[in-house]
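Apart from one protein chain that is not included, each protein chain of the complex appears where it belongs.
Then we have chain A:
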Amino acid sequence: MSALVGAAEVVAGNLPGVAGLLPQAVDSAGDASTAEAVLFWVLAPIMVIASFGLLFARKAVHAALSVILVMVSLAFLYVTQGAVFLGVVQVVVYTGAIMMLFLFVLMLVGVSSADSLVETIRGQRWIGWLAGIGLLVVLAGVIGTAAYPTPVGLGAANEDTNPTGIARVIFGEYVFAMEVVGALLVTAALGALVFTHRRRLTPRLGQRERADARVRAGQHLAPLPAPGVYAKHNAMDVPALDPYGRPIESSVPRVLRVRGQEADAAEYAARIDRVIAGKAAVESGRTALDEQQDNPPPVADPAGAPVGAPHIGDAVAGVDASAPDSEEGK
């Protein structure tokens, strides 16, 4: 507590002119000094206009900015009235914390969230205007007819600087209220956590669960094959060939396939067919011995297997090297 009072004295010490000047700002007749009157008449219209900005602004951000203007002006008025501590707290807590929180939520909810102009309650607009103006009239009546005591001014109360006096009242008379307010703040923080907490309705999908699901669905487990690499063409848009010489569509990146920028797979298939035909023609001219040495037939090759299918890799390499003119360059 003494540390807080000390800090408060430091705050007041930074404003020696204000703290020393203000307690005498009210004379016995209740009239404020001329400087205060000037400040008031400059700030009051600004505050009223800014508050109308809150009432009429179309965009929520503009409304928030006008409220910030009102609050900073209020801080000025507090300091002028001898409430130096409250003036500082007004800037720090209201303008610095609460309004910034409003702006954060505004960004979260969406700046473009405009008012709906559909009236769900009939005549609500007129009733609202009537109630607002009625409240103003009632308040004007109360303020106009109330009997005020002769203003005392805070000269005596602020003798040991305003924050020290406030600290004496808070931690003396109202220390229990202070404790309760602390409990209230903790409860509010917990309440905000509970409100914004979202319970998970479905179990969390981690890496393990995704892998299991892929295996269960029988999808392609290994990484997809890379695009084709050829002696004449090596690019992302060329499909790779499977062991039987057929182009693998999925080896071309998905983005290129979606855009329709991949090379024509049918064209490559046709080229492969031509290669196979050429290889078959060459093979028919060879002796059986040569063929045995070049390409030993697979052990498990049944009689009905496609002709030349096991030799494709060899055939592509052979034709590309021996007869480059037979393929159109790409």
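What we mean here is this: contacts are C-beta pairs under 8 Å (C-beta built on N, C-alpha and C of every residue); 3 or more make two chains touch, one makes a residue touch a chain; residues count from 1.
Keep in mind that, in the parts below, contacts and distances are computed from a predicted model.
Not every chain of the complex appears here, and the one that does not is recorded in UniProt as "NADH-quinone oxidoreductase subunit K", selected from "ABC transporter permease", "Succinate dehydrogenase / fumarate reductase cytochrome b subunit", "Protein ImuB" or "NADH-quinone oxidoreductase subunit K".
Those residues of chain A that touch the chain absent from the view are 26, 30-32, 36-37, 40-41, 44, 47-48, 51-52, 54-55, 57, 60, 63-64, 67, 70-71, 74, 77-78, 81-83, 85-86, 89-90, 93-94, 97-98, 101-102, 105-106, 108-110, 113-116, 118, 120, 125, 127-129, 131-133, 135-136, 139-140, 142-143, 148-149, 151-158, 162, 165-166, 168-170, 173-174, 177, 181, 184-185, 187-189, 191-192, 195-196, 198.
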